[in-house]
Structure formats: C-alpha cells, structure tokens
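Structure incoming, see below.
Removed: one protein chain of the complex. Kept in place: all other protein chains.
Which chain is which? They are A, B and C, in the order written, and residues in each are numbered from 1.
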Amino acid sequence: MNPYIPNTAKITEIKDETPDTKTFTIETNMQFRPGQFVELSVFGYGEAPISISGGDGNSIDLTIRAVGNVTNKIHEMQPGDVVGLRGPFGNGWPYEKAKKKNLLIVAGGIGLAPLRPVVEYVMQHRAEFEDVTLLYGARKPSLMLFKYRFDEWAKKMDLLLTVDEPEPGWTGHVGVVTTLCDKIRHVANTITLMCGPPVMMKYVSMLLIELGFPPSEMYLSLERNMKCGIGICGHCAVGGVYVCRDGPVFPLHKALRFVEKPHEVQGVLD
Amino acid sequence: MISIGIFSLSCCEGCSVQFLNLEGKLLEVLKYYNIENFRLAKELNSLPVDIAFVEGTPTTAEEVKKLLKIRRDSNVLVALGTCAATGGVPGLVNTMSKREAMKVYDSNPPYMPVDPKPIDYYVPVEHKLYGCPFSKDELMELITAVIMNKSFKNRESSVCVECALRENACLLDKGELCMGPVTRAGCRALCPSNGAPCRGCRGPYEDANYKAHIRTLMDMGITREEIIEAYSMFSYEPLKEVIAWLKEQ
Amino acid sequence: MAERTIKIDEITKIEGHANLTISIEDDKVKDVRFGVHEGSRYFESFMLNRSYKYLPDLSGRICGICTVAHEIASVLAVERALGIDPGREVHNIRKLMLYSSHLQSHVLHLFFLALPDYVNAESAIALASREPELVKKAFEIKEATNYLTALLGGRAVQPCTIVPGGHTKRITRETLNNYKKRMKELYPKLVETAELFLSLDYPAYERDCEYVALVAPNEIPLYNGEIGCTTGSYPPEEYGEHLVEEVIPYSSAKRSLFNGRDYMVGALARLNLNSGLRDEAKELAARYGYKFPSHRVAWINAAQALENVHFALKAMELVDEMSEYEPSRKEGKEDGEGVSAIEAPRGLLIHHYRIKKGKATYVNIITPTAMNTENIERTLRGYISEIADKDDAFIKMEAEKIIRAYDPCISCSVHVVNTK
Partner (left out) sequence: MMTNYVFKLPKNRIYEFLNSLIAEYTVYAPVEGETSRFERITDACEVQFLPNRTDRSLKSIFFPPEEEFFKWKKEKDGYVVTDSLKPSPKKLIFGVRGCDVRALDILDRYMMGEFSDPYYKERRKNTVIIGMTCDYPRSSCFCTAFGGMIPHHYDLWFTDIGAYYLVEVGSDTGMKLIDSQFQKATEQDIKRKNQRIEKVELEIEKQTKINLCETKHCSQKIKTSVEHPMWKELAEICLACGKCNFICPTCHCFDVIDTTNLDGSEGARMRRWDSCHLYEYAKTSAENFRKERHARVRYRVFDKFVFPVMRYSTYACTGCGRCTDICPAGIDIREILREMIA
C-alpha cells in the first residue's frame, strides 16, 4: 500500500450549506473515527486535508468551504464526478472518554464539520452520556452549517447557537461564542471537544477554565499546513508533534501554548 | 476561446520573442487562446482582449496612454517580464539626472521622457511574470491556470532555493557577487547553473533579507559601490530605499 | 492636383515601433518618411560609469532578437579595451553562439515576419490553421536554433554566460556533440527552408547603393574581419572616419552615411561583398537563378535563407575543431579603448568603449538598423516612385514588403548616440 496514492471515488450527492460551503457525499467504504480527516485530491488542482463530517460505511461526507484551488474546483463539481481520497488520517476525538460523563461540544464556523460525527454519535447513543451541550457560533445565521439538523439535535441535547451579526429572521443569541458559555448547565465532570478559528479557541478555552471546566479534559482540533498527511513532509510539525499524525486533536495542555501565542511559539509543547 | 494580446512598450522585445519561443507549445496554446493582438507577429491587431500581456515600460506620454487604453480594454493584465514588473534595466536611467541622461540626444530627445517605472505604477496589474526574459515555465503555468481556472502565484522564495535544489556549488564561495539570495525564484537558478552569478533579473522577493545579503557580500570583500551597481541593474525601482540606505553606510 | 498621403501608423511584424508616411502628388512621390517612434531607454547614458563587467549584460538588453550579437560585440569591445584575450576556445564558443543566433533570427524573420507577405496570410499564426505542417516545421526549426544557443549560453534570449575574459559555462565533449547532432538534424530543414524562400516571387525593384559588411577572403565573417564596402576595406577602429551619423528631426533614430553614401548592411550586403559562400549554398542559389552581388533589395530574404545553409555547415565544421572548455576568467588592464565590429543577423554592429578604472567613460553603439534607415528610406522612395500610380493598398503592401525585407530592429536603432 502506497500511502501517497489516492483512491479514486465518486461524488454521489452535493448539498449546499452556506453560500461558500457545501457538503459532498463521496462513495467509499472508508472506516473512520469522528475527528479524522482525509487528503482530498482534485486531479490537476492539488490536494487538501478535509475533515470527515459524516459517513455510514458506504460513503463519507466532506463539508468544504471554497477558499483556494482544490476547494473552489470541487465546488464546481457535480454528482458523478471523481475525486481522489487518501486516509483516513489523524487521531480523532476522544469522545469515548465522555461516556457516563457530561459532554460539551464547542464549534465555530466551519469547525462544526469535524465535530458533526460526534454529534451524530450522541444522537444515536444518547444514553451513553450524561448532559450534552453543543455550543455553536457563526458569523451570520446564513453561514451556519447543518441547520437542517438543528431541530433533531435540539431534542437530545442543549443546543446553544449564536451569531456575530444577526440577519432578518434570526431570533437567537447575538454575540461571540464566549458570551454563551455561562449558559452551559454542567461544569464538573465534563469532557470538552472544541474546533474553530484560533482566536475563538483561545478565548473560549480561557473562559471555560475560569468557569471551572477542567483543562485536562479539554480537547482542541488544530489546523496546520499539511502536505503528506502521514507525518513525513514536516509542514504540520509543531513542538515535536505532527498535527496530521498525532493530532489534529490535542488535549488543551498540549495545544495551549499554540493557542496563546500562535506566531511566537511554534513550539514548545510538552 | 480566450482572447489575448501581447503588447510592447519601450523594451528590447525579448519577451515577445520569448513568447514565440514557446514554439511547439504555442501551437497547443493556440487551441485555447486566440491571439488578437501581437504587433511583432501579426498584421491585424485589435482590442479588447481577455488577457493583455504587456512587456516593457512606458517611456513616453504616448506609451502611458497606450497602457491606460490596454488596461481599459482588457480583463486581466499581465506584466510580462522584468521591465514591466519592476522597471527593469530601463529603470537604471532613474539613477541619474534627466539632464545628464538627455545629453546623449544632444539634450534634445525626440520625445519628452517619462521615468521608467513598473507598470503597476500606472495601472492595476493582475499577474507579474518576472525575469529578463520571463520564464517560459511560469508563463505555461499561468496559461494553464487560466484554462483550468486555478490561481497563479509567484514564488515567495529566493533563487538560492532553486540553486540548492539543483545541487550547484555556491558562487559566493568563489567570491562572486551573486544576487541569488535576494532574487525571486522561478528561473530554476538559470545563471548559477550555467556558472554565472545571478544578476537579479527577476527582481527582489517579499522575504528578502537585504541587510544580511549586503553584510555577507561585504564580508567577502565586495565594495559598497559594486553592491549598489548590482542592486540597481534590474531592480532600481523596487530597491531604491535599500540602495539609499546602502549609500549612507 | 491629386495629392494623397499614405500612412502606416504602426508597422507590424518588425521588431520595435516604427511608422511610415508617404506623400504622393500627381502620381509622383513627394516624400517618404520612415519614422521610428520608440521611446528612449538611454542605454548610452546609463552604461556610462558602469563597471565593464556589466556592459555585455546591459548591451544584451538593447535588443531581444539579437541579444547574442550585442553581448558578443560588447564583450569584444571590453576585452579589446582592456587587452584581454580570452583564448581560442572562448572565441570559438562565441562564434558557435553567433551562428545559432543568426539562424534563430533569420528563421524568425523569414517564417514569422516575411513569409506572410508572400503567401497572402495575415500572420504566421493565421497560417497555422491553413498550413499547420509548415508552421509546425517553422517552430521546430526555431526551437532547434534556440536549443543550440541555450546549450552554450544558458538561455536563448539574453544568454548569461558571456563575460569579459571567458565563458562561464563548462563546455564538455558531450555539449559539443549535442551541438553537432542537433545542427546535423537541423541542416536538411534549413535546406528545405532555403528552397522555399528561393522560390518566392520577390519585388523586382533594384537600386544601386553602397554595401557594408565585415569582409574576409573565402568566408562570410561574423566574428572578426575588416569593415568592407564596394571600394575597399578598413580596420574596425577606423569606422569613425568612414561612417558619419546625424540626427534627423522626425525620428528617434539617426541618419548614417558611409563614405558619404547611403548604404545597406545585412545578409545581402554580406553576400554582395564576400564570395565565401559554401558550395552547397552556391549550388542552391544557382539552381534558383540567384546571383550575387545583386541590387535587388527584396533578395535580402533569399540571402538570409542561403546564409542559413552556409552557417549551419560552418558551425558543424567549427565544432569538429573545438575541444572541451573549463571555465576560467582572464583579467586585464583597468583602462583602455576598444572597438569591436561584428556581424549581427541584421548586419554590421559596432560597439566602441572607453574604460577608465574599470568603468565605462565613453560608449558608442552603432546598430545595423541605424545604418540601414537612410537606405530603407531611399529605397522606398525609389520603389514607390515606380509604383506611385497604383492604389494605396498595393503601395502599402509593397512598401511593407520592402521594409520587412530589411528586417529592421527598431529597439536597436534608437540607441545610437555619440557620447563625447
């Protein structure tokens, strides 16, 4: 098995999420853990690491925001078109740790994509967990992902939504994610899983610690430049770990330094 | 079909020639592109075009007007070659006073001169193909990117990187004044690979550490004047400040 | 009184920017003005006070078609000024580069600039759909000539290996073998090209004028030789005594006279003054009824095509004599004066420098097109007088044919200045 060679796979379904984000269902029997990612090839355009946002053994979902070559091109594609996949890579969320405990899921923007498999797992195995809260913030209501699932999700967990700027029709909370943190009903005995823009992760984790959430039980997913996805090319290396291989999910105490000082300390996590 | 034009302002037209030097590839390219305007090779030339490749830099008011017109009548404007991208060799005249320069025309030049500047001094430019002449590989990259609707990006590293990738012996070790460390990659270190120091024809790149380069050269015993001369050769316009700083040292 | 003016604002398919204004009165030519409207780049100004090391690099930027010729003329002038002899191998490498660059320039001119006029096509690009094979072949030939130049010079346009006192690139046996091999493959195509261009129907107009080129017995010298004309020959350093230039008001170029006469330089001048054409080329010329010397201006094209055959053969001969070259650089004095005269594709090219303490204090560059402009204008006047009763379109077409035959290189021509 050559880990650099992608398998070709067909897009079977494309769903619009927001003006710049779509969810692609791709035919593959890939088995994955929530939080893992694939290296997606669009032939001729390159490769990009993309988190798996869902899947059922016959297909996986990739929720992709169009920002560059690969991601723009896949946005132009139609069901039936073929892409390349390598993976799954990465460690995934340690959501099992939350069994018989409380679970807090914090997501910002596109960061909900890698967390969705965990949410769906909770939906199917609700009884395994105590209190579950999903805290999700986006810039605007129209930029929220998976809105069509919110009603279902709200039935089985606390769904706290917020936007930075409201739009007509939005009746929910307005403000950055931190402004909702005090609405979380469970503090002790909570496993926190978090993914979002670096600034958001920084402020939310600082606040959560203040509120009494145990830092050792917080997990963050990091994004880095990645080329190979298998811990050889070096690009994602930070402080002696490879984000692709040892992460992308890290316990807070490892990721903390990076979150605090993204430019200065590329490093010294221990 | 994407319509293109190759336009020429004051320059040696080496970049036009380089365009024709795509040769076999040019015939491939012509399957996707329609050359609407190319004075060197065509009788009938028209505007507007989707992509205008502009070589050279305006040195007369007429040419400035021509450039403005090209900008108005094109969707994408590409600075073709170093003259257009940085002012290039013609920019050297900006190192001296106009009066001094005009003496060669008995102080009576046929046209009122305009200072050679990079063309983005006058109009917005979408892409720049550096090099004197530009690199054919990069042009093909750009041409492919346009067909495939991809982005095109200049390298943000130095000629040394490409030189090292070709595992050349470094010319600085031989005491040559090589401009590689501050010059934008993309030529595959053409000159050092042929035994000649890089003259900096592709102009500086964003992350260039001029002071370090100058310090290195001076440690080698190269004089300030020589460095100023080398820095001015292709990049007087973008490096003006560095050169001024260097003069003060 | 029927008066008309025919104006071509931008002459296409020539290198650089030029225009043509023809005034005709009662079917008589009143005036013909071949104006150069290229902006000035002040080479002779900013080349002053530059280190001699950069003169060849800067000279190359005068013109993108004949970069090799400019760089070589420049390097020779520098070396002569500083008393450097880079050695036989270096001279030979440069000669090889000159051969391939002449081929490159001639091929570019013949196929892409001149041919469309004779096959009723707008451009070679337009011809590509009508005669794809021909255009493909033209590109192949061009590619080969560029390959040859790049093999020795790093790249075809603005080679980077020509430096005072040496050549920066190592030339191995393999390099030489490659050169020979590619040239050998190219040769039959050049013969075919010659056959094509010898069989075209050129304007018949003839005009007696002076011809100037490097001359040497049994040769068509490009790299060294005396400056010759129909009445004699002179060492290059004496060019100033015979060649006089003056500023003309309507053009950024200058008028140039040789021994008081207007004169032509270039392929036709070379063949008119030298009898050294190789037998293979002579045979071709005879077969198609060409005889030199000739005053038939449009035969410049035919002369170029014949030269291709000749130069290819000469280059292969030269390669056989050459040995490997290990880069080294010879140093010379710091001061001096030097003149070089070489043949660029478009004709005689003179670089004249004075150098003091390693820096240029005097730069004079006289380019072939500058020498030709006066001749072009007089030829046009003569030819158009003969056809002045024809319609505008025809006159335009014929005038352009003549201008293109000269293969003028405007970028070069505007850099002609004496800095005293």
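Criterion: a residue touches a chain if its C-beta (ideal position, glycine included) is under 8 Å from a C-beta of that chain, and two chains touch if they have at least 3 such contacts.
On a predicted model such as this, the values are computed, not experimentally measured, just so you know.
Considering the full assembly, with which of the depicted chains is the omitted chain in contact?
Per the touch rule above, the missing chain touches A, B.
Could you tell which one of A:14, A:82, A:123 or A:176 touches the chain left off the display?
A:82
With the full complex in mind, choose from B:143, B:227 or B:242 the residue touching the hidden chain.
With B:143, B:227 or B:242 as choices, the missing chain is touched by B:143.
So which of A:101, A:173 or A:224 would be touching the chain we can't see?
A:224
Using the document's contact rule, name the residues of chain B that touch the chain not shown here.
Residues of chain B in contact with the hidden chain: 28-29, 31-32, 143-144, 147-148, 156-158, 160-161, 164-170, 172, 180-182, 206-207, 209, 211-213, 215-216, 219.
List the residues of chain A that touch the chain left out of this view.
Contacting residues on chain A, toward the hidden partner: 2-6, 8, 10, 41, 43-47, 67-68, 82, 84, 197-198, 223-225, 227-228, 230-235, 237-241, 245, 262-268, 270.
To be clear about the criterion, only the chains that are shown with their structure count from here on.
Examine which chains touch each other and state the graph shape they make (line, ring, star, complete, other).
Chain contacts: open path, no cycle.
Going by C-alpha centres, which chain would you call the most central?
Closest chain centre to the overall C-alpha centroid: B.
Centroid from C-alpha atoms only, then distance chain A to chain B, rounded to Å. What do you get?
Comparing mean C-alpha positions, chain B is 44 Å from chain A.
How many angstrom lie between the CA centroids of chain B and chain C, rounded to a whole number?
Centre-to-centre distance between chain B and chain C: 25 Å.
Considering chain A alone, which of its residues make contact with at least two other chains?
none
Where in chain C do residues touch at least two different other chains?
Nothing qualifies.
Chain C touches which residues of chain B in the complex?
So the residues of chain B touching chain C come out as 8-18, 20-21, 23-24, 26-27, 30, 35, 38-45, 58-60, 62-63, 88-90, 92-93, 95-96, 100-106, 108-111, 113-114, 116, 132-133, 190-191, 193-196, 199, 201, 226, 229, 233.
Quick check on the complex: what are the chain B residues that touch chain A?
148-151
Spell out the part of chain C that touches chain B in their complex, as residue ranges.
10, 12-17, 37-42, 44-46, 50-51, 54, 57-58, 60-65, 67, 108, 112-113, 116, 122-126, 128, 132, 135-136, 139-140, 142-143, 146, 153-158, 160-161, 163, 168-170, 247, 251-252, 327, 411, 417, 419
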